[in-house]
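Yeah, one chain of the complex is gone here, protein chain that is, but the others are all in their spots.
Letters A, B and C name the chains as they come in the text, with residue numbers starting at 1 for each one.
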Amino acid sequence: MAQATELLTVIDPKGKGKAPAGLDTDDFKAMYRAMLFTRLFDQRGMNLQRQGRIGFFVPSTGQEASQIGAAYAMGQEDVLFPSYRTHSIALLKGISLKRMYDQMWGNDGDAVKGRQMPNHFTFKDINWVSISSPIGTQISQAAGAARAAQIKGDKLAVWAWFGDGGTSSNDFHAGLNFAGVWKSPCIFMCENNHWAISVPQEMQTASHSFAAKAVAYGMPGMRVDGNDVFAVYEASRQARERALNGDGPTLIENLTFRMGPHSSSDDPKRYQPPELFESWQKKDPIERFQQWLAAEGIWTEAWEDKLRTEIMGEIAEAVEAAESTPQPEIETIFTDVYAEMPTLLKDQLEGLKEQIRRDGDIEDTGGAFPL
Amino acid sequence: MAQATELLTVIDPKGKGKAPAGLDTDDFKAMYRAMLFTRLFDQRGMNLQRQGRIGFFVPSTGQEASQIGAAYAMGQEDVLFPSYRTHSIALLKGISLKRMYDQMWGNDGDAVKGRQMPNHFTFKDINWVSISSPIGTQISQAAGAARAAQIKGDKLAVWAWFGDGGTSSNDFHAGLNFAGVWKSPCIFMCENNHWAISVPQEMQTASHSFAAKAVAYGMPGMRVDGNDVFAVYEASRQARERALNGDGPTLIENLTFRMGPHSSSDDPKRYQPPELFESWQKKDPIERFQQWLAAEGIWTEAWEDKLRTEIMGEIAEAVEAAESTPQPEIETIFTDVYAEMPTLLKDQLEGLKEQIRRDGDIEDTGGAFPL
Amino acid sequence: MPQMTMLEALNDAYHIAMEKDADVVTLGEDIGKKGGVFGTTAGLYDKFGDMRVMDTPLSECGIIGTAVGMALYGLKPVAEIQFLDFIYPGFDQIVSEMAKMRYRSGGEWTCPMVVRSPSGGGIRGGHYHSQSSEAYFAHTPGLRVVMPSTPGDAKGLLLASIFCDDPVIFLEPKALYRHGKADVEEGYYEVSLDEARIAREGNDVTLVSWGAMVPTCEQAADLAQEKGIGVELIDLRSVLPWDAATVIESVKKTGRLVVAQEAPRTCGFASEVSATVAEKAVEYLEAPIGRVSGFDTPFPYTLEHVYKPDKKRVLNAVEYVAGWE
Partner (left out) sequence: MPQMTMLEALNDAYHIAMEKDADVVTLGEDIGKKGGVFGTTAGLYDKFGDMRVMDTPLSECGIIGTAVGMALYGLKPVAEIQFLDFIYPGFDQIVSEMAKMRYRSGGEWTCPMVVRSPSGGGIRGGHYHSQSSEAYFAHTPGLRVVMPSTPGDAKGLLLASIFCDDPVIFLEPKALYRHGKADVEEGYYEVSLDEARIAREGNDVTLVSWGAMVPTCEQAADLAQEKGIGVELIDLRSVLPWDAATVIESVKKTGRLVVAQEAPRTCGFASEVSATVAEKAVEYLEAPIGRVSGFDTPFPYTLEHVYKPDKKRVLNAVEYVAGWE
């Protein structure tokens, strides 16, 4: 079993390299568009939060190649256990912006009915499992879903996304261990963006890489240049092939960098050496891919302008629609706790309605998220 | 960092080999005596349980070298987080049999005041931390204690004992990860006895060895012939040296075999291939060491007889004393929950006394432990 | 009708469920060849093989986490936790994930699964093989928490739990596993997860319990009867959601209430029953609401029999409440 400790790279820092087999110009364009879309979506998201229009936002700036490269290798039937930082995948898969903004506004159109903070999406139609806040929990679940696919005889891969911090969680250990023993078709995608909020990767583990942790579970570990969309695609494709061939799980570490704050509530200046940031800014994954595309004659300024205009237009329209959608009904506090609402909850809902009838609407005293 | 995947062996299966430096005949004798003592203590323990005189017993038969070899490398100031299967270490360290049997009877002399099942000892005077039933919990605690020693500037090692099953626990992952990052003086002793009750080691993990898991935490991992008392001693000594030199933690896997049932409640016939058992019976750690001692002219039949008579005598005396010690007072149900007994518990104790005054003693309806 | 112990009834339910629906799978420590440390899963491994009856690594976090993943995928997993005392490494998956999945996904994703585990004392297991921790789960919206007290209920409740759309914590009173045989219907049947059982009717004192304490309460009710006190014994069967209406109805009739649990008193489920009645039916109460429980201490080993509430302790509470004027 190969335990790659060297970094898998395809496009060099100068933008030179050979595209993976099986991808054509349309693919390159789709990949680039999704990466750019993500960058613009993130900029807009941070702005919306700063303007007090949404309560919270998690950007993925700097990690676009790491996410789109892998997402491009997924099969349609694959099951996805995403993290709160991987909305790029939804953008790639064509989830409408309206659905995404409805979630972020927690409004009446929101699939999760205003119950979760922004970025905690669920898209069952693309096998995108509901995102959780607690770190790591989706990792063992993914191992279980992959086992279920084996049991049912379904040919597909299950993808679990998490960060460098997530590797320290209980569920990382359990999930990879179970998947290893079961040889389940699971792909563990670790985005090493150097930070778990303010905790740097070297305080997360003394392991020489996160990929090396695969040894402990008897599976291959791959260390990939996470700012190189082709390298990520290629590693992911190989892992998926292995999964579908019955060769079991893979751990992939995408070495990348969180080029913004942890979330709209964080300020990296308090803990991040500026030189580190600057050195990674030079490795911007979008610029790198752009260079490659330009060299191939695919990227032009005109195309870029067109894309940007198109995307910004889509965003503006969806933001407006989401913002003007009303809040969810108060019933939504009580539904979906159980398949059927039990008496106790019916009584509590009645009590609440009674209170509102008597005292009027309940005042929203606000509260701002610190993290 | 050396990641030994080969098995460290000193005494070969024929009983030939060179003793580690620094040990002399008195040491060899003390080691052998402790191993034999453990074997006899275990036989007696299983008998006592079969006779219904104690409620439960966990034997360590087959693992005597794995335990005594390591225990012999410990320093007096070292802190020990044992498992329920390592009472051999207490025997080596000269804990009186009366104390051990009092615990197993859960009587009025029991240091834990009849609150825990047999084999769950505490011996603060030798830095032996109270044993827990939940698997793994002592591993992260040991990492914390080792960190505390660093903070206080104390030169010592902290030892955490656990089995192959224990490596799957949350605390294994957390404990080794924290110790790796902190470079704490912690020695993680994994006794791979092939079984977690009925689950064989190959269903515990797909990792090619348990020692290999050290890679994931940036620490050395050593794989040791756990039936070779000198090999275990030598590996442990090296790990301790590293710990005291500030070189951080070590994971040691002692490859050994559980030559009996998991506990007095288990029957391995239901799941264990007889050939496997037989192959390991031939590698009995006591016989192997005996052969070596005999070749060196240290072991004689007369000595063996003398030892056995001595030990059996000690055991008989202590058993009798423990068995005739009364049960703990009912107050012991309520003390030590807090440093001082709160009102609520005082009231509950009063209520209980009142019930007994009125209705007489409470009937013991029994119940037998299945595991 | 066949006579079975609770263990046999549970094993029967398991076989029936796995025959009926290929999506039912089970996983846990030592549940395969060994058939479970209590034998609850005996025979399943031989009949259904290692893809549906899975021995797992020693990780409750992994057992419950992977079971959640299986449920999300569309299976109906039944996860065994060897002793309830060992469930805590997987507690996060229960309270943060399994319980909240339907809610937090707006109903898109659900966890129809069972976590079953032997609970309570009775085997001289000291404090790590004896605790009754239903209250932790009963304070967790989204879960169903079920505890049978008879072989017949055990089978019907387990089947209902396995085929229920909600996640269920199924707590098996290990003291009752081999407590005696009783009639158990053959074949598939369900017992409602929403309805308490009136185990015996009476007019003087309402006695509410669940799980292992129910037979103890029956004995206490017999003793009370000898003293002329008619006890109405209600076996809740489920503590979340629970059948408060049946309890309140009964209290309206008797005016007196005792609640008995094995768990420590403070913040146990008995407190919930008491508080609900003190809120909804205080005007019918003619006496203090009695609680019988374990003490607010960890569970001891040698003195287990002194710790665990016995029939006399229940009887004393019933007499006290019945005699109150």
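Following the convention adopted for this analysis, contacts are C-beta pairs under 8 Å (C-beta built on N, C-alpha and C of every residue); 3 or more make two chains touch, one makes a residue touch a chain.
Keep in mind it's a predicted model, so treat the numbers as computed, not measured.
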I'm checking contacts with the chain that's been left out. Which of B:Ala149, B:Met259, B:Ile286 or B:Ile362 qualifies? B:Ala149
Just one of C:Pro77, C:Pro173 or C:Pro298 touches the chain that is missing; which is it? C:Pro298
Taking the full complex into account, find the residue in A:Ala30, A:Ala321 or A:Leu344 that is in contact with the omitted chain. A:Leu344
Which of C:Thr110, C:Ser274, C:Thr302 or C:Asn316 contacts the chain that the document leaves out: C:Ser274
Sole touch to the unshown chain from C:Val24, C:Ala220 or C:Leu240: residue C:Leu240
Across the whole complex, list the residues on subunit C that are touched by the chain not included here. 61, 85, 88-89, 91-92, 95-96, 99-100, 103-104, 127-128, 133, 135-136, 138-139, 141-142, 240, 263-264, 266-272, 274-280, 282-283, 285, 287-291, 296-298
Subunit A positions in touch with the non-displayed chain are 55-56, 105-107, 110, 114-117, 120, 132-136, 165-166, 168-170, 196-199, 203-205, 265, 270-271, 327-328, 330, 332-334, 337, 344-345, 348, 352, 355, 358-359, 362-371
Provide the residue numbers of subunit B that touch the chain removed from this figure. 79, 81, 110-113, 115-116, 120, 122, 124, 129-130, 132, 134, 137, 139-152, 158, 170-171, 173-175, 177-178, 181, 335-339, 342-344
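FYI, only the chains that are shown with their structure count from here on.
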Let me check something: if the centre of a chain is the mean of its CA atoms, which chain is farthest from subunit A? B
Length of the line joining the C-alpha centres of subunit B and subunit C, rounded to whole Å: 35
So what's the Cα centroid distance for subunit A and subunit B, whole Å? 45
Which residues of subunit B are in contact with two or more other chains? 168, 170, 203-205
Where subunit C touches two or more other chains at once, the residues are 56-57, 59, 61-62, 89
